[in-house]
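Of the protein chains in this complex, one is absent; all others appear in place.
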Amino acid sequence: MDLLSQFVRYRVGIILGLTIIVASALVPGFFGLTTLSLGLDRASTIGLIAIGLTVLLIAGQIDLSVGSVFALSGIVAVTLQPSLGLGPAAVVGVLAGAACGAFNALLSVVFKVNALVATLATMLIFRSIAHWLTDSQPVAGTDIMFSITLAKIYLNLFTVRSAMFLVGIVLLHIWLTRAVAGRNLFAVGSSAPAAEASGISVGWTMAAGFIFASTMAGVAGVLQSLATNTGSPVFGSELTVMVIAAVVVGGTRLEGGRGSALGTLGGVLTIASLTTAMEFSSVPAYFQQVVAGFILILLVVLDRTVKPRTRAHSAGAPAP
Amino acid sequence: MSSASEPAQGTGSRFQRNSAMLELLSKAGLGLAILVVILYGALSSPVFFTTGNMVNILTSMAIVGIVVVGMTFVLVVGGLADLSVPATIACGAILSLALQPSIGAVPAFALAIALAGFCGLISGLLVGYVGINPIIATLGVGTIVLGIVQAAVGGVIVYGTNPASADFVKSRVFGIPTIVLIFLVVTLVGHFVLGRTTWGRWTFATGSNANAAKASAVPVRAVKAGAFVITGLCAGLSGGLLGLTLQSARPLVGTGYEFSAITAVVVGGVSIMGGFGSVPRAIVGLIFVSVLTNVMVLEGVRTPTQGFVLGLLIAVAVAADVALRRRGVA
Partner (left out) sequence: MAHRITTSLVSALALMAAVGTAEAKTVCYVTAADAHAYATPANEALSARADELGLEVLTLSQNFDVQTGTEQLNTCIARKADGIILWPLDPQAYIPGLARAQAAGIPSILINSPMSEQANEFIKSFTGPDVYEEGALAADSLSDAMNGEGSVIVIAGQAGNGTTIGRVGGFVDRLKELDSKIEILDTVNADFDQQKALVASRDLITRFGDKIMGVYANDDTMARGFIDAWKEAHGDKPTPPIVGINGQRDAFDSIRSGEMYSTIVQSPVEDGKLAIETMANILDGKEVDARLPIPLTVVTKENVEDVEPAF
């Protein structure tokens, strides 16, 4: 029994370890620096958005619109390049993402629309705006050389994107475990009324969560648009599901109040190495889906089966 | 684990207290909105009020409407949403065509629906008995089922081989397409089950307060699981009809239906927190969305722009609903 609960506790790490072992057996040179650095770069798009969603999910909210925000921010960053220049346009793109988040917060915090419904609505709205801004055509950026620089590998391992992702995870970890605001986040997610009673501003915390999630989606979207020198209204339509899966595999709960930065890192890396391993063994995409679905369900079921033991512990912690 | 309804408990209790007056108001609000759209349609387009167009709206509603009925159960029971609908629709559509040559049209149709129901059962067990969040459970099951369906048919489009079944689906009774009649029957049955039976009462009890329901001997887990089985069966039926109408099916045939169904249910004022709503409400929501879409196409609104209007509609409808209820309580 104890072994089982140990297993469940470190399930993300164990599954990640297993995946990596299988991957290194299937993919020749999996541990080569180039493969690792590229795998990391691929993981970082999902990873950057996952950082934002981890925070939002811990607060007990969800955002289905991140895929649309991803597309919209990228489009803003690319279309403004001729008039503002590359750097400022990128900043405006990220700000556009933040603005989307503010709109989500307005709907779900101020107007009290359930987050699932609110962000379903904004998913359609932001996507539609992306089509409207571009007339449904992909837009090209001005500087193709910059895209190539962006993919450069530093210290044999990091690209700009993957470094940002890893730094983000570390910062998130510190914030969630050391900062008062981080702990308040868990309190809000566990029980909003209790958090409110203990003097935490629930509304502001949730609003900040929405804005943060969209801003991160904006960052990922702008980086993607710079890396491809393109802004397209169809980008990111498959992203939301993958990101939510990665975060949940990492042990964060949709009900709020539980989650960790390292778990999300584990979830993102698991999904990334799984994809790489299966792609290189020419496993068809639909079979990849089946495997990913099984792992998602398996990990969540494991999470539930030990609930009686861990619950007393986790429920005790955030209470006043 | 009461899964989804847990964070909602604070607001959930509000919905129980809503008075008949308020319900009338929020219902009338949507009715009024439908009237406005119809009026606008009639004024702006001479063809809007033709029988042909009315039948078009009904036919377009039918396929997604059957899913809406199932989805209402999921929302009322506090199951948030069933995201496996695209997979179960594909299951229904592909199997009801692919199995025709080997076992005949009717058994193929029945088996397709049964298998879709089985997919719903798996989601239901995960949600009701294991206590997994419905979003994750149905997302996972949906991904797996869709993957298997794709693996089963490879890249091939499945074509129908039984023209009689196609003729039946396309036939009309007194000018009303059969498919619309099937939709009406499903709606009536759904309304009866949710509104008039013990199962329906249990569904509401579970959705509004699972713990209290459990205390009063409601089989909460089974009721939760049941909602997903119902949605699976409805989506299977809808997919089967879709397959027979089109006489061809691809694995991605059901893409987007989950969101269309949720949109209709939510616009109809069914609470996503659970414990409140009805099948007629959801159908009224669907009517509004369908009439609006019809008017937009008749007016030549660009397809991507329609998403904008629809998204805004969801947000406004639900925000208005919440505001209305809050004022009523205060």
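Lettered A and B in written order, each chain numbered from 1.
Note that in this section contacts are C-beta pairs under 8 Å (C-beta built on N, C-alpha and C of every residue); 3 or more make two chains touch, one makes a residue touch a chain.
Note that the coordinates shown come from a computational prediction; the quantities given were computed from them, not determined experimentally.
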Which of A:Ile58, A:Ala89, A:Ala195 or A:Leu239 contacts the chain that the document leaves out: A:Leu239
Omitted-chain contact residue, chosen from B:Gln150, B:Thr203 or B:Ser278: B:Gln150
Which of A:Thr19, A:Thr119, A:Ser190 or A:Asn229 contacts the chain that the document leaves out: A:Asn229
Per the touch definition above, residue among A:Thr19, A:Thr54 or A:Thr134 touching the missing chain: A:Thr134
Touch with the omitted chain, as defined above, among A:Thr45, A:Ser68 or A:Thr270: A:Thr45
Interface residues of chain A (partner: the chain not displayed): 29, 34-35, 37-38, 41-42, 45, 131, 134, 136-140, 144, 147-148, 150-151, 224, 227-230, 232-239, 276, 279-280, 282, 284-286
Contacts of chain B with the absent chain, listed as residue ranges: 45, 47, 50, 52-53, 56, 59-60, 63, 150-151, 153-157, 159, 170, 177, 242, 245-248, 250-253, 255, 294, 297-298, 300, 303-304
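Operating definition for what follows: only the chains that are shown with their structure count from here on.
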Whole-Å gap between the CA centroids of chain A and chain B: 29
Chain A to chain B touching residues, read off their complex: 60, 62, 107, 111-114, 116-118, 120-125, 127-129, 131-132, 136, 189, 192-193, 233, 241, 244-245, 248, 253-256, 284, 286-290, 292-294, 296-297, 300-301, 304-305, 307
Chain A contact footprint on chain B (complex, rising order): 1, 3-4, 6-8, 10-11, 80-81, 126, 130-133, 135-137, 139-144, 146-148, 150-151, 251, 259, 262-263, 266, 272-273, 304-308, 310-315, 318-319, 322-323, 326
